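Next up is a structure, given as structure tokens.
Excluded from the complex is one protein chain; the other protein chains are retained at their positions.
Letters A, B and C name the chains as they come in the text, with residue numbers starting at 1 for each one.
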Amino acid sequence: MSWLLPALVAVPALGALVPLVWPRAEADRVAPAVGVAVSGAAFVVSLVVAAAAWGRDGMRLESEAAWIPSLDVFWRVGVDGVSLPLVLLTTLLTLLCMVSLLRGGGPECGGERNLVATLLLLETGVLGTFVALDLVLFFLFFEVVLIPMWFVIAVWGDRHDAAGRRRAATVFLLLTVIGSALMLVGFLLVHAETGTFDLLVLAERGGLGMSAQTQLFAALAIGLGLAVKAPMWPLHIWLPDAHAKAPTVGSVLLAGVLLKMGTYGFVRVWLPVVPDGARQLAPYLACLAAVGIVYGSLACLAQSDFKRLVAYSSVGHMGFVLLGIASMTPVGVNGALVANIAHGLITGLLFFLAGALKDRYDSAELTVIGRGLYARSPRLAVFLAVAAFASLGLPGLAGFWGEMLALLGAFDPAEGLPRVTFLVCMVVGGVGAVLTAAYFVHVVRRICQGEPASPGTEATSVELAVWAPLLVLTVLLGVVPGVLLAVTDPAVQTLLGGGR
Amino acid sequence: MSAVEVLFALLGLVAVGSALLVVTTARLVHAALWLVVTLGALAGCYLLLAAEFVAWVQVLIYVGAVVVLLLFALMLTRAPTAAEAGTVTANRPLAAGLAVLVAAALVSSLVAGFRDVRIDLDDSVVGSAETTGEALFTSWVLPFEVLSVLLLAALVGAIVLSRSTRGGGR
Amino acid sequence: MLLLFPLVVSALLFSIGVYGVLARRNAVLVLMGVELMLNAVNLNLVAFDTYLRDVVHSGQVLTLFVIAVAAAELGLGLAIVLMIFRSHQHIDIDRLRELSDSDAADEAIARDHQIWTGVAGGER
Partner (left out) sequence: MNPAWVIALPAVGALVVLGLGTRAATGWVGAAFGLVTWLAGLWVALPYVGSAESERHVLGEMATGVAPIEVALTVDGLAALLVLLATTVAFLVLLYSVSYLRDEPRRATYTALVLLFTTAMATVVLADDLFVLLVGWEVMGACSYFLIGHYWERPDARAGAVKAFLLTRLGDIGFLFGIFVLGTATGSWSIGAANESAASGAMSTSQATVAMLLVLCGVVGKSAQFPLHTWLPDAMPGPTPISALIHAATMVAAGVYLVARLDDVMAASPVARSVLAVIAAVTMLGAALFAVAQDDLKRVLAWSTVSQLAYMFAALAVGGYAAGVYHLLSHGAFKALLFLAAGSVAHAIGTTAMTEMGGLRRALPVTFWTMTVGFAALAGLPPVVGFFSKDAVLGVVSEEAFQHASWQGWLLLVSGLLTVVVTAAYSIRAWLLVFCGEARGARPQHEAPWSMRAPLVLLALASLAGGVLVLTPDLVDPLGRTEGELVHPVLAAVTTVVLLVTLLLTYAEWWRVDGLDPAERFGPTRRLLHRELGFDRAYDLGIALPTWALARTVVATDRDVVEPYVRGAGTGARWLGLGLRWLQRGNVQVYVTAVVAGGLLLGLGAGWLVP
């Protein structure tokens, strides 16, 4: 029984109360600092968690307590190699978001107090999702995230388009809630046949005790719920609007962390709990993922709004993640996990940069931003170019390894899966990778290069402090991906092998 | 068929027939008067069922007080005494259908359940004032007291509601 | 005597009461329908009391209670009917539509809101 994980979840939850109980007159001013302090504390706790669990086999730091025993619902948490990197990513990105709110980086419409509290609540939900080992607990935290995100988009979103941001927020909320409801049905189906919500027990059984029919339906319901969040084509429609209308911190957390909850769920729940159902659905998932890769890339080519473009690029990148998962092989799932982390870092950085551009030019339209950022804001432009190359999957930067492993997984999928289908998906994914390169170099050509349109402002020290860690981690992860893989691989092998 | 049964059947017929007139007559005041007949016939039924005290209470309270109250209400709401068109709403066909269905359901289930059951009236205890009063003030005294509070509350409520708000304000 | 006699009379009276409640326009007549239903119940109670030879006469006592409650209910009901008559000048059930979910009702709510708070209505 370890108190570390409950503490990890509790720190942001309790910290969210601090700005709320602070004297009203001062609250907005001190809120970002409080946010930095609380999320910093959460980051430190996550580092302690990492120190305790990094590189050790199996589930670590487990704690369990009866919650609603009559319904078989328990408080069960723990971390392993699958969740630990995501926990670290979450705390890091939240910390960086809070830092970005410092020194006038906050929302123009004010309300820092509420924003900080909302973001901390969001962090609680995400962290809870990543450490939960009980299906109901997982579902609960999964849902906790939605409401704060709705507020972040609807209240602090694009200030030029009040109706649009509300609509985007509501579409996001509704689609995810519908998905979650399906997921809950799936969980209940699993419980009805097995009598437990314990993820570890269920994973150990590997679908034993469930009829093929039940597994298929449960896998379908759970998969749909997670696919909305991931998002899988064609359930992605909430994503571009939500990202484009959300404030910078909202986009960063949405792309960097929230999408991962969907793919994490696939790895943590879908694959081990209902493996037979998953096996039947995997080819379809792979096809949709491959379509998503190409579709997202093509949509990016025709975007004129930078934030929307980055949003659509997420559809493509998550397609790689889903393709890796669909292959149901250790290598594919490893790839999915690495791609998850890489996408969190890189797209987080890209959204921070898009936010910086939007702050400067009051729009993320490429035509409004204009050409020649290399000359106008060299540091910003260099960050942008490197982030773009990382995102297009240049080997040697973080984006490559995950996508490469996902494609490798599709090249040689698990036994019993149709090889030809997966090969086609792999080739389609490869074409998507080229298209990804096409739109990113196109963007660099449109805004970084060319005759400078107007004088620009260089990145501030706060901005650099936010961007630099992401860039450094992107490069590090690109040069030595083995560090991450060494953590995920044993966990993935056990998950796919069944049992602890 | 015994005499009691014949008598009961007749009274029942009167009750049901006048009840039908209560809900169908076009003259509002007549409806109240037909209600008197129904309630009176029911009082007779109670007598036949050896519930003497209840029968008198029925006559006193229902036929006396309640119907008078209804007539007052009709007058206060300026109900016309002449026959009037449109005393039923558009809901009538549905209502009739439902009433028939309810009747069919109830009667059929009652018939199915109590086809040959007989009440032995010969040596039954007559519900006189004495027996009923004894039951009321021994076994049922607590509900009786609670009922008195209810009546008080209703009294106060009726007064509050019917007071003219114009003078008193909110 | 056959138990069915009072029971059938009671069932018919109840159904007639249902019809009265559902079909009558005048609120007072609706209340008469309610009275019919109550009396149907009373007849049932008395019949079963006699049939079961209840020592404590629960059926008859309960009938007395029902009569008292009916009187109270009627008193309150008629008070309400009178109030409605005062405010609407009629007591036609099907013309009392304040409970409807209509735009007019929405506006009325917004008006009330304005009266109560002094803030322009519809702020949602």
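Keep in mind that, in the parts below, a contact is a pair of C-beta atoms (placed from the backbone, for glycine too) under 8 Å apart; a residue touches a chain by one contact, two chains touch by 3 or more.
Predicted, not measured: the structure shown is a model, and the values here were computed from it.
*Asks:* Given that one chain is not shown, what are the shown chains it touches?
*Replies:* Among the chains that are shown, those touched by the missing chain are A, B, C.
*Asks:* Just one of A:Leu394, A:Val424 or A:Leu464 touches the chain that is missing; which is it?
*Replies:* Of all options in A:Leu394, A:Val424 or A:Leu464, contact with the hidden chain holds for A:Leu394.
*Asks:* In the complete assembly, which of A:Leu127, A:Leu175 or A:Leu189 touches the absent chain?
*Replies:* A:Leu175
*Asks:* For the full complex, which residue in A:Ala33, A:Leu298 or A:Val462 touches the chain that was left out?
*Replies:* In the complete complex, the chain left out is touched by residue A:Leu298.
*Asks:* Considering the complete complex, identify which of A:Pro32, A:Gly125 or A:Gly332 is in touch with the unshown chain.
*Replies:* That would be A:Gly332, which touches the missing chain.
*Asks:* Name, in rising order, the residues on chain C that touch the hidden chain in the full complex.
*Replies:* Counting over the whole complex, chain C touches the hidden chain at residues 18, 21-22, 93-94, 96-102, 105.
*Asks:* With the missing chain put back, which residues of chain A would touch it? List them for me.
*Replies:* The list for chain A reads 171, 174-175, 234, 237-238, 240, 295, 298-303, 329-335, 372, 374, 382, 385, 389, 394-396, 400, 404-405, 407-409, 411-412, 426-427, 430-431, 433-435, 437-438, 441-442, 445, 448-451, 480-482, 485-486, 489, 492-493.
*Asks:* Which residue numbers on chain B touch the omitted chain?
*Replies:* Touching the chain left out of view, chain B contributes residues 89, 91, 94-95, 98, 101-102, 105, 109.
The definition used in the following text is that only the chains that are shown with their structure count from here on.
*Asks:* Line, ring, star, complete or other: which one describes how these chains touch?
*Replies:* other
*Asks:* So, comparing each chain's Cα centre against the centre of all protein Cα atoms, which one is closest?
*Replies:* It is chain A that sits nearest the middle.
*Asks:* Between chain A and chain B, tell me the centre distance in angstrom, where each centre is the average of that chain's C-alpha atoms.
*Replies:* Chain centroid spacing, chain A to chain B, equals 70 Å.
*Asks:* Report the inter-centroid distance (CA atoms only) between chain A and chain C in whole Å.
*Replies:* 59
*Asks:* When the C-alpha atoms of chain B and chain C are each averaged to a single point, how far apart are the two points in Å?
*Replies:* 13
*Asks:* Counting only residues that touch at least two other chains, what does the list for chain A look like?
*Replies:* Not one residue of chain A touches more than one other chain, so the list is empty.
*Asks:* Which chain B residues touch at least two other chains?
*Replies:* none
*Asks:* What residues of chain C sit close enough to touch chain B in their complex?
*Replies:* The contact residues of chain C facing chain B are 1-9, 11-29, 31-33, 35-36, 39, 42-43, 46-47, 49-51, 53, 56-58, 60-61, 63-65, 67-76, 78-83, 85-86, 91, 93-94.
*Asks:* Using the touch definition from the top, list the residues of chain B that touch chain C in their complex.
*Replies:* Against chain C, chain B makes touches at 2, 4-5, 8-9, 12, 15-16, 19-20, 22-23, 28, 31-32, 35, 38-39, 42, 45-46, 48-51, 53-54, 57-58, 61-62, 65-66, 69-70, 72-74, 76-77, 79, 86-92, 94-96, 98-100, 102-103, 106-107, 110-111, 114-119, 121, 124-125, 127, 131-132, 135-136, 138-140, 143-144, 147, 150-151, 153-155, 157-159, 161-162, 164.
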